[in-house]
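First the structure, then my questions, so here it is.
Of the protein chains in this complex, one is absent; all others appear in place.
Letters are used for the chains, namely A and B, taken in the order the chains are written, and counting of residues starts over at 1 for each.
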Amino acid sequence: MTAAVHPDRLLPADPAARRVARDLYGTVAAAPIFSPHGHVDAALLAADEPFTDAASLLVTPDHYVTRVLHSVGVGLAELGLGPDGATADPRAVWRRFAEHWQAFLGTPTRLWLEAELTDILGVRTPLTPETADAVFDEVGARLAEPEFRPRALFRRFGIETLATTDDPAADLAAHRALAADPAFDGAVLPTFRPDGYLDPALPGFAAAVERLGAAAGLGTSGYDGYLDALRSRRQHFVDHGATAADHGPPDPGSAPLPPSDAARLYQRALTGGLDERDAAAFRRSMLFEMARMSTEDGLVMQLHPGVLRNHHRPTYRAFGPDTGHDVPLTTTYAAHLRPLLEAFGTDPRFRLVLFTVDETAFSRDIAPLAGFYPSVYIGSPWWFLDAPEAMLRWRAATVETAGFYKSAGFVDDTRAFCSIPARHDLARRVDAAYLARLVVEHRVAEDDAARVLHDLVTTLPRRVFARS
Amino acid sequence: MTAAVHPDRLLPADPAARRVARDLYGTVAAAPIFSPHGHVDAALLAADEPFTDAASLLVTPDHYVTRVLHSVGVGLAELGLGPDGATADPRAVWRRFAEHWQAFLGTPTRLWLEAELTDILGVRTPLTPETADAVFDEVGARLAEPEFRPRALFRRFGIETLATTDDPAADLAAHRALAADPAFDGAVLPTFRPDGYLDPALPGFAAAVERLGAAAGLGTSGYDGYLDALRSRRQHFVDHGATAADHGPPDPGSAPLPPSDAARLYQRALTGGLDERDAAAFRRSMLFEMARMSTEDGLVMQLHPGVLRNHHRPTYRAFGPDTGHDVPLTTTYAAHLRPLLEAFGTDPRFRLVLFTVDETAFSRDIAPLAGFYPSVYIGSPWWFLDAPEAMLRWRAATVETAGFYKSAGFVDDTRAFCSIPARHDLARRVDAAYLARLVVEHRVAEDDAARVLHDLVTTLPRRVFARS
Partner (left out) sequence: MTAAVHPDRLLPADPAARRVARDLYGTVAAAPIFSPHGHVDAALLAADEPFTDAASLLVTPDHYVTRVLHSVGVGLAELGLGPDGATADPRAVWRRFAEHWQAFLGTPTRLWLEAELTDILGVRTPLTPETADAVFDEVGARLAEPEFRPRALFRRFGIETLATTDDPAADLAAHRALAADPAFDGAVLPTFRPDGYLDPALPGFAAAVERLGAAAGLGTSGYDGYLDALRSRRQHFVDHGATAADHGPPDPGSAPLPPSDAARLYQRALTGGLDERDAAAFRRSMLFEMARMSTEDGLVMQLHPGVLRNHHRPTYRAFGPDTGHDVPLTTTYAAHLRPLLEAFGTDPRFRLVLFTVDETAFSRDIAPLAGFYPSVYIGSPWWFLDAPEAMLRWRAATVETAGFYKSAGFVDDTRAFCSIPARHDLARRVDAAYLARLVVEHRVAEDDAARVLHDLVTTLPRRVFARS
């Protein structure tokens, strides 16, 4: 048995704390999974085609994995990425991965992959450079079985609700098909992700806006038309079950422009005539408008700001986005969000979940905001911070100010379908470990801790991410 | 017995570390309380009126409590705040509080309140929504007894020195009365808090300055008169036993202006003619002047910068300041304080205690400055950071650079009178826990740890906060 699948993994070393943590974890280990933010494609479940092999299931599409391999010297094309990657032999990709398996020691990616290989795929052979082929073959055989198709796994994972991330112009056909399919009883909900339609600094803004107008069937010839088209597409998402809109701007600025100024900048943005400063002003004003629309249509606003995307542009040009070189930026929230929160922060129809990859904001900005505004919830540690040590830091930095009941529940944010249960399991273990320490240090009573853990896993996500 | 009052609460889980921590804590558990910074009103002790009920003792006046309740959806007026709150029934307020008691799990406020209810008020019934009325009645009965009046509690709490926070124009009559009262033998000292008199960006600056001149009996018609009035009021505070001046500017900038520039800005400030930039320049220059006056009159400079006050202005307008929506700002100290420290940092007459609510400054700015300048001391974790996990992070982030002997001793900073002993007790437990770990990891000898803890609780606060 490898380390990662020990039944007590991630529980505290101290024997008394471990006993408490084990009991706490046991109460939620099998709870259904509520996944309010992720990047799995609904078409995967609609089509329900079998996965083909270990490399294209676990390595090539997961930038958490390819990034680490790249960092130790493996080229992205060797891993199946980019135009040259299309011809890469999956077995060769898997061998490269196995060769550098030790590079993942200490990372959550290794823990997830070990759990996936062992718990989901039933592989008992520990992965080493020598066993790479055997493991590849074993996984391949397993994936050919019907119970390893996407829908069967969806059921086995115990997923109650899965939110995807979708383009505002998307038709959402796969979501519609799944909802209409009597053979599929899971909830797969779209999420409205309009970044590319709100930020004139992003490439292709004008074309995006045109697509939006076409999708809305309204046109977007003026600023009001543009707002109407956004409103219409949000409604389309609501009609398909969406409960949230997701926003990932470079900063959480939210100062609204006077409508006439916004209209003027909008027109200039369409012809590419905005400088950096004006583009940012327009983008921030649009975040304010999105908050306003959220109060109207009830879509929960998820805010994930502060990432410098595609840091290495040569790699971006060769391999596209999401190839492992997005880097967090220093991010502050208090002043940036003031306009938005002064306008909507105490509105009972509004809900805002704040995420960050700059963890200095946990205790300084996010917990104090969530500790006052009834609309504001603390998003779980995300991306680089979706990891045991970072999760413990996050709890320690936010609970003392805002309590447990202003956190929003775990978000897996993954495009690696099979990592969903492994990620939720890890989060549950870490929360059990955190609470167990509070119990043995006589800071929280054990029955209170059990109630909190249940609420973190079940009650809070259902409540926070429901459309208001 | 509830969790919070376990005799070993907050001590480490590891049995060996707990034994050491228990022994260490035992040596300081009953030590007198030195409280060099807080917001209790001296009039409370001068008048010595009985407290009336649990809600107006523990809920309504404490923005640590009302903030959390607001964050889970309770309106501030329901809690007795604002003009509409005046008519709120204390029992109804208490019920609302009890209903949301679980929102406080994991926060220090819950630990303090549990200790207050149990240790001070002798309530044995655990608080739940169902027991709210019983607890309210039990507390009410207790508060009617003579040994629960403010002065009796002051004695029972073992308070050696209590510093209040006072307006520079204040007459300090209550302090005078207490000092003159042979029946009261505690030390209740005023603290000079001149923010509103130094920052032209704050509302009412001109009126404040006029009040100052009137109080000083000097007038403040020119910049020199203004400085004289400040000097005179500081002396008034010194004459009433003050040992410190307390400063809470938005940033710790301290660049002095040439006197003629300062005089010019001063005149324009009185007519409201300063823009943001000039107002900040004047405010920073005045921090420098305050440091200069501290070297002259010996008042210890306490510096608590970096808070965006009244984030939600609609709430501010309806309910006033200190209603739970002050939010920390990114704060750096090294460059900001350079002018002040180059001028006074090695002056033996000067003492500066640096606080922060941006904990990134602990290891980056504050510990390195305190680890060189003999005048600089590290203020204890304050406000949002006055909590077990934050305290442990603070020690871990500062001791390795500056040792234990450049920390200033615990500051409760509270307006909740009954939380004073609970807050000091919590800090002592956390320091015992921190030291115990160093002992069992053979990093500090046990007798050294005991000496350090004694000095942290007793020697250092007395020395650091004494007028130089």
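As a convention for this text, a contact is a pair of C-beta atoms (placed from the backbone, for glycine too) under 8 Å apart; a residue touches a chain by one contact, two chains touch by 3 or more.
What you are looking at is a predicted structure, and each value in this text was computed from that prediction instead of being measured.
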* Structure fact -> The one of A:Val20, A:Ala163, A:Leu352 or A:Leu385 in touch with the missing chain is A:Leu385
* From the listed residues B:Ala47, B:Ala144, B:Ala214 or B:Ala396, report the one that touches the chain absent from this view. => B:Ala396
* Which listed residue (B:His304, B:Lys406 or B:Arg429) would be found touching the missing chain in the intact complex? -> B:Lys406
* Touch residues of chain B, complete complex, unshown partner -> 12, 14, 16-17, 332, 334-335, 338, 341-342, 345-346, 348, 360, 363-365, 367-374, 376, 396-397, 399-406, 437-445, 448, 451-452
* If you put the missing chain back, which residues of chain A would it touch? -> 2-4, 6, 8-15, 67-68, 70-73, 102-108, 111, 308, 311-315, 324-330, 357-360, 384-385, 387-390, 393
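Convention: only the chains that are shown with their structure count from here on.
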* Asked: How much rotation, in degrees rounded to the nearest 5, is required to superimpose chain A onto chain B on the basis of Cα coordinates?
  -> 120
* To do: Return the distance between the CA-based centres of chain A and chain B, expressed in whole Å.
  => 39
